[in-house]
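Note that one protein chain is taken out, while the other chains of the complex remain in position.
A, B and C are the chain letters, set down in written order, and residue numbers restart from 1 in every chain.
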Amino acid sequence: MCGIFGIHGHPDAVYLTELGLYSLQHRGQESAGIVSIDAAGNATAARRMGNVSDGMARELETLGGINAVGHTRYSTAGSSTIENAQPVLVRSRGGAITLAHNGNLVNASEVRHDLEEQGSIFATSNDSEVIVHLLAKSSADGPEHRVAEALRAAEGAFSLVIGLGTTMLAVRDPRGWRPLVMGRLGSATVFASETCALDIIGATVVRDVEPGEIVAVDETGVRSIHPFDAMERRQCVFEYVYFARPDSRVFGGSVDRARRALGRRLAAEHPAPGAELVFSVPDSSNSAALGFAEASRLPYELALIRNHYVGRTFIQPTQAGRDAKVKVKYNAVREILAGKSVVMVDDSIVRGTTTRGLVAMVRAAGARAVHMRVSSPPVTGPCYYGIDTPSREELIAARLTESEIAAHLGVDSLGYLSLDGMLNAVPDGPGGFCHACFSGDYPTAPPTDPDKLRFGCGC
Amino acid sequence: MCGIFGIHGHPDAVYLTELGLYSLQHRGQESAGIVSIDAAGNATAARRMGNVSDGMARELETLGGINAVGHTRYSTAGSSTIENAQPVLVRSRGGAITLAHNGNLVNASEVRHDLEEQGSIFATSNDSEVIVHLLAKSSADGPEHRVAEALRAAEGAFSLVIGLGTTMLAVRDPRGWRPLVMGRLGSATVFASETCALDIIGATVVRDVEPGEIVAVDETGVRSIHPFDAMERRQCVFEYVYFARPDSRVFGGSVDRARRALGRRLAAEHPAPGAELVFSVPDSSNSAALGFAEASRLPYELALIRNHYVGRTFIQPTQAGRDAKVKVKYNAVREILAGKSVVMVDDSIVRGTTTRGLVAMVRAAGARAVHMRVSSPPVTGPCYYGIDTPSREELIAARLTESEIAAHLGVDSLGYLSLDGMLNAVPDGPGGFCHACFSGDYPTAPPTDPDKLRFGCGC
Amino acid sequence: MCGIFGIHGHPDAVYLTELGLYSLQHRGQESAGIVSIDAAGNATAARRMGNVSDGMARELETLGGINAVGHTRYSTAGSSTIENAQPVLVRSRGGAITLAHNGNLVNASEVRHDLEEQGSIFATSNDSEVIVHLLAKSSADGPEHRVAEALRAAEGAFSLVIGLGTTMLAVRDPRGWRPLVMGRLGSATVFASETCALDIIGATVVRDVEPGEIVAVDETGVRSIHPFDAMERRQCVFEYVYFARPDSRVFGGSVDRARRALGRRLAAEHPAPGAELVFSVPDSSNSAALGFAEASRLPYELALIRNHYVGRTFIQPTQAGRDAKVKVKYNAVREILAGKSVVMVDDSIVRGTTTRGLVAMVRAAGARAVHMRVSSPPVTGPCYYGIDTPSREELIAARLTESEIAAHLGVDSLGYLSLDGMLNAVPDGPGGFCHACFSGDYPTAPPTDPDKLRFGCGC
Partner (left out) sequence: MCGIFGIHGHPDAVYLTELGLYSLQHRGQESAGIVSIDAAGNATAARRMGNVSDGMARELETLGGINAVGHTRYSTAGSSTIENAQPVLVRSRGGAITLAHNGNLVNASEVRHDLEEQGSIFATSNDSEVIVHLLAKSSADGPEHRVAEALRAAEGAFSLVIGLGTTMLAVRDPRGWRPLVMGRLGSATVFASETCALDIIGATVVRDVEPGEIVAVDETGVRSIHPFDAMERRQCVFEYVYFARPDSRVFGGSVDRARRALGRRLAAEHPAPGAELVFSVPDSSNSAALGFAEASRLPYELALIRNHYVGRTFIQPTQAGRDAKVKVKYNAVREILAGKSVVMVDDSIVRGTTTRGLVAMVRAAGARAVHMRVSSPPVTGPCYYGIDTPSREELIAARLTESEIAAHLGVDSLGYLSLDGMLNAVPDGPGGFCHACFSGDYPTAPPTDPDKLRFGCGC
């Protein structure tokens, strides 16, 4: 997954972008980058491995940037290198092209193959570089039409912030997989993956960039086109379930409210008779657990403590790193758990490794019974649209039945929220969402070369 | 503040110490260190600025350490250098001396002056170095008696883990200011500031090191002496209020349970009529806020979201750093707050800067009324015993009345927990606690040279 | 200037390349890089700013490389970034393309413009990237014919080592500006800018790659084509004068012997009557000074001592850095100079800054008279073919007459070797050399955009 940010027309563009990236850090911790663009369209990049840090903006501060594009990225296995850090910045016929991408093209291999046949060269394994090539080749008049022409062949998920000279463009694919919001700070226009990045710089939310829309901003103002064939919306429901920050709005809805509703619905579908208290796997499940507690009239407790000095399990690139980090990351509070029948709420179960460790920890702290409740359905398939889920073989729910999973985790009972329950709980549901990883209902054909995809994905 | 850790008699001593330090990271993020001690008493140190990291143990892994001592430290202004990182390691007559210190000597300047008059030299501005000199000069027989003789002149707060050759010693000053717990892992003996560091390595809690006790561990086993004159206990109540991790036990009580009780008591002393919901300033106030919500039968909400990719405000060394970080650290959830009368619970107010910023943020998110509740009394004086509180002039409650503070913070009402309320809520109260920073009742004369102290403190 | 290296068919390819680059370090100290290519044609790069260092090969050692390409580079002002470090490595239709370039295309801007018009994108400001694009677009059959087709449009100086899949190619432009030699180590084939890089790995010299030749090596052996229109040789005489290492052979001749002959010729053209001793500006002028001493039957002395811990003046990117480094770099030996009339021999005078400082230093050490002798003619014009000379305005001999230069330097007499003298002294002269920077006789039209060239040059 990735976070993207852009600001057009502000003298502090690079510093505001750095602040915005701090807010989008949860969307990618492997590398971060900022491109500063001055009034003449000259662009300069600062990128680094790891988290956003102060030095990044400082490196660019003397360049007079009034537009800036930023990106936070997390890796897929094997491609964790500085070459793959974004934003991409290249020189082309029309001047500098800057691009920050959240999402994944499912036909990247094919398009890349075609481009290579025409003699194009690629410096990275990113599918984002494919888009940049298409942009450079497009000969349409006007930046937004160049972008439209370039993306005609692109199939899959793409929320983009693009700099073409001094014009800044924001794009969402026709299905709207990934979020992208537009804001305003004084006379400057801002784009960001989530509204929390507008909050941190004091910008106000204007509206979502719409699925299939290309917004262009230059000195003459903001304009917009909808050049793509209309398609059914397929916004990623997992943004509500897990990925986005609870203080954000995405797809027009509040993430916190969505999770509370998921938790209440979960309590209705899978009550836990005899349970004495509810707790969450912090912090992504806090809202859902609170919703469960509220609906089931059980006390909400802080039974698991998270060590804040270690990163987020889901986004560690290798299994080895993941296991070691889990051990360091949580601890159970014996005084709360000892002798109790408890409900543990998590937002999702992917491999099951972390959950199994947590259940053991909770039992070791004295819990008498552990009822596992999950505020989303079983994850049974990989995501081809930008979330770095593991391959199908590693997904516990693709291999085991629910009762086998319960046995594997060592819980007394296990309840997953139903697909219908989930889709009815989130804002603007039940239609318009992509739930392929839960339902197998993929909106596109799978990529012909899923392995390459996983190594080549732009986010 | 600092975290200390020691393990005696385990082939993985350095790795277990690294794990232990991860759990004590909240007690100090400025520097970290491990000393590995082999079966012959040879000791080698690895220290670095910043957080604990894997490389630290790896640097020592080939040395055959079976004992290890670890330390996490946070700085006082001006002395944030690698020279001050602990554990201290020196060679002396009796072999290597290793020392990890949590606390502060109030007579360090005097003792240091005496030592300098005798021709001693000092490489750091740490008061911990004073203790090491005293240890090297002590000529008593037996490690624990050497430690006892060395510490006879020391006045103030000291929890210590010491390596003298292959003997490991753990000490608490007679008033017991700082916590120190003893555990067991197989046949190995473990010491740590908090029980969470035992949990992470799978060790079991044996008991607290007692105030005034010196515990010595060597190949013959564990023995203990109580060489100091008996004094009234003065355990730091701020460990319960703010400093320790909620999953720890300190001074024999559960931190989480203590904070819940503080929150309930706060609700009883300062109800908030008309309020519609309660939320905490995450994460240190979560338990207290939950206690407040429980006692006042108001819903507990997650109205402030914390960015996990930034450190802990309280322990940033400079004001400039502190302000910038606050802005990056929290965001309010409009969907929860808009139009509501709310209770915001925090564990303490020191300078008031962060609180004031949060209140403004909560109002900007639409809160109709903000009732501030604090689960401890006003902080009116500096701590001389190991917590890096600012000077009296910077403490908002030393300068302003409660109503002036309320006005400064911009809240509709403000309620601090009373001193009696706090002392009756925490485990084993009301006697036996140091509450000098709240009450002005300092158990010792203030240090003659408090400035030097602040620069010279060992933690 | 740059150094290039390639080895085909050796299990220690990356380590041998690292060794080779140590020997070519004098050709570029700003960045260094190695690309490892395995038996399947997979290529991986390690590049870094600054000098070659052990870690570079170690980074690649597990990749099973049997071919490797290496590069040392020095910067032109403004483009000292890791993006410009070579070898270039891209993916294209035909697999990985690796390229190490020494030289400069004079029509890079035009070709780049054409490529951009066709929609190509550029990640760097290197003219080497232009060649890579041409390579990717070439559709000829067989690697050497692809290279030939690609370079048809290239005008200027290029010695190249190229990896196309598992084929390695070595190319020199038809005029042969930059050196490139072929060697053999067991069954492996080696290419390098100078023979000293063959010596260090124990390889034997086979022959020069000829001007206009493309040599291709694969598992079937070595083959060669001469696809370009024949042109008059224009080998860079400055390689003999200054740039190459004295223990190397370039263009088939010994650099040491060439410099000795230049020194002898200089003594014949510009004797220094009354002088008592000769010394060099170490180390590049040592051979010439020895030749001068020999021919003039004067003692050769070590009157200037160079601090070996500082780099080579000529290749520091900025003037500020250059002045500071000069001061640190040389010292005069008073015991040799005091009261003497002396001859100071240098290989060339570019800006005059260093020389002027040295003359002052020599006088301060007591020299009675200073006779400056230069073993090449006045440098009056920039090099467009790969040597980073400054712009014409900065060249002292482009602004001042010889007597003005003598006055500016503060010498008693000044003698430059004549153009004819130089060309007759070097091996295989007087024809076949480029001496444009001395004579103004440029073999090509100057680049249309010389500024861009200086920023864009590949070496």
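In the analysis below, a residue touches a chain if its C-beta (ideal position, glycine included) is under 8 Å from a C-beta of that chain, and two chains touch if they have at least 3 such contacts.
Computed from a predicted structure; not experimentally measured.
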Among the chains you can see, which ones touch the chain that has been omitted? B, C
The one residue from C:Asp12, C:Asp173 or C:Asp256 touching the chain left out of view is C:Asp256
Which residue among C:Arg152, C:His226 or C:Lys327 touches the omitted chain? C:Lys327
Taking the entire complex into account, which one of B:Gly119, B:Gly186, B:Pro273 or B:Gly339 touches the absent chain? B:Gly119
Sole touch to the unshown chain from B:Arg58, B:Arg91 or B:His226: residue B:Arg91
List every residue of chain C that touches the chain not included in the displayed model. 19, 22-23, 25-26, 29, 51-52, 196, 199-200, 245-247, 254, 256-257, 283, 286-287, 290, 294, 299-302, 305, 307-310, 312, 327-328, 331-336
To test your reading of the contact rule: which positions on chain B touch the chain that is missing from view? 89-93, 97, 116-123, 125, 132-133, 136-139
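Here is the rule we go by: only the chains that are shown with their structure count from here on.
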Between chain A and chain B, which partner chains are common? none
Approximately how many whole Å separate the CA-defined centres of chain A and chain B? 36
Determine the centre-to-centre distance between chain A and chain C, using the mean Cα coordinates as centres, and give it in whole Å. 49
Name the residues of chain C that each touch 2 or more other chains. none
